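Right, subunit A next:
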Amino acid sequence: MLEPLLRFVQALAYLLYTLLLALLLEWFDRKLIAKFQNRVGPHYTGPAGILQPLADVLKLLSKESVVPEGTDRLMFTLSPLLAFTIICTATAFVPLLGYRGLVSLEGDVILVLALLTLYLLVIYTAGASSSSRFSLIGATRAALMLLGFEIPLMLSCLSVAASLGSFRISEIAAKAQPRLLGIHALGFLVYLVAAQAELDRQPFDIPEAETEIVSGWLVEYSGWRLAIFRLSKDIELVLLTGLAVALFIGGGPNVPLQGFELAIATPVFLIKQLLVVFILSLIRASFGRLRIDQFIGVGWRALIPASFLYLVIAALVA
Partner candidate 1 sequence: MSGIEEPVSEEEVLQRLKEALGEALLDARIAGKRRVFVTVDREHYRTAVVALKEMGFDFLSAVTGVDAGDRFEVIAHVGRRVSVAVKALVPKDDARIASIVDVYPAAFFYEREAWEMLGIHFEGHPKLERTFLPESWPPGVYPLRKEYRQGSERG
Partner candidate 2 sequence: MLSRLARWARSRSLWVLLFNTGACNACDLEVLAALNPRFDAERFGVLLKGSPRHADVLLVTGAVTRQVESRLRRIYEQMARPKFVVAVGSCASSGGIYVGSYSVHRGLSEVLPVHAYVPGCPVRPEAVLDALRVLAEKIERGELG
């Protein structure tokens, strides 16, 4: 009888850890961007502003969530919840604790990639369901961007999985070594660029509601719905950086840890994740924004051929 209760508590703890990690990474990203721009960034909310993302989320939860008339109320409410659950389930497969995640299945790489695509479809419905015609256009933009980076993202992940001979993330994480990075450098690069586009960050932040300039599918959301969307966006960052560490850099340290896993493996994994966030923030800080037609050009002329090339390399190397 105890078994399901234990599983439930474990899942809850893991979810809590994911949320904390999400807020931490958002804080780290904002601080990095500020530093690149010679600024201080969030500073007074908690030590070095570390509670700033928490304050943002709590504030949004305490605000009125406006549902403009002419909106499909059901989808308008459902899409944030759907987006949040999809992203959290996908994160459950990523070994955030270094030596293991919440759940591990054979072939969960493919499952995570599928959930990511589903997440994007939910974003499309979120845009479509809100009343402003303009956010529909923003949503179609998000779908259009899908063409540009979905294939490279999948190809890079699947190629590295194939080359390491397993489609179970935890196994890949165990096998992957930092020294392997040399061979899989192209795959890692393609993955990072595709992840940057998936996260709608500069230079690919075309559809998403940016801090300065509003548009896109988020424009009509407010209150708790906006809070949930922002949280799922942060968790998406956790997911993609976690996946990058697991597939390309290698999960925890390989020496047997006899029970100290939580004390050593998790911090190591976290540091590697912060490293990947550093790279993504550096990209975000050093580029302007591409126009949608230019992005599709980059996607089809550079990203997708590169991912096919990587597929070939990975196959030869393995």
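For anyone wondering why these and not others, all candidates are chains of the complex that A comes from, given by their letters.
We take it that contacts are C-beta pairs under 8 Å (C-beta built on N, C-alpha and C of every residue); 3 or more make two chains touch, one makes a residue touch a chain; residues count from 1.
From a predicted model like this one, the values you see are computed outputs, not experimental measurements.
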Selected partner (touches subunit A in the complex), from 1 or 2: 2
Touching residues on subunit A, where the partner in the complex is candidate 2: 30, 34, 37-45, 49, 51-52, 54-59, 61-66, 209-215, 218-223, 226
